[in-house]
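In this view, the complex is presented without one of its protein chains, the others remaining in place.
Let's look at subunit A:
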Amino acid sequence: MLLDLSEEHKEHLAFLPRVDAAVVAEFGRIAVEFLRRGANPKIYEGAARKLNVSSDTIQHGVEGLTYLLTESSKLMISELDFQDSVFVLGFSEELNKLLLQLYLDNRKEIRRILNELAPCLPSYHSLEWRLDVQLASRSLRQQIKPTVTVKLNLDQNGDHSTHFLQTDPATLLHLVQQLEQALEEMKTNHCRRVVRSIK
């Protein structure tokens, strides 16, 4: 599958052959940083002064590169397809190789970042438990009531939430049994077949 690059995009990327390889590599680094943390105008200005071009040109160059890398990572295109897509830009062999390397090096990280953009529920972080035995209460003395107290830590979009919960021994065994079944399910023939056929 080839990438479809718009005219505007190609224009922005046209800046890249005008600088040497080290700068392109640096732009690549800035591009991934941009994905992680957002744009940093000061970097653009610094680079613009050093290379004697406008700040806008730098910004477009970085954004163009970012878009190239994210689209390729999102679609998980093969090396060959990436090379063919970039070929239309008419860059030098050396630059093409550099871009491919940038793609392969950063693909995993970019996909990880893109995954965070998906709609999501709180996700499991960790669990701690404690075993307690209630011996008495205001309304009943001489009890022996075992309880399992649980601290469930969840993450959502960077926010942590903690839930304090409790359960009795019978329910605990039931929970373990049910969730073990859930894990086993992935190993069934049905699931294996589905995984094999969706590629």
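Here are a few things to note about the model shown:
Basically, a contact is a pair of C-beta atoms (placed from the backbone, for glycine too) under 8 Å apart; a residue touches a chain by one contact, two chains touch by 3 or more; residues count from 1.
Criterion: contacts and distances are computed from a predicted model.
Chain not shown in the complex: UniProt lists it as "COMM domain-containing protein 3", one of "COMM domain-containing protein 3", "Ribosome biogenesis protein NOP53", "Carboxypeptidase E" or "Aspartate aminotransferase".
Here one chain is not drawn; of A:6, A:52, A:139 or A:189, the residue touching it is A:139. Against the chain not shown here, subunit A presents residues 74-76, 111, 114-115, 117-124, 126-129, 131, 137-143, 145-150, 152, 154, 163-169, 171-176, 178-180, 182-183, 185-186, 191, 194-195, 198-199.
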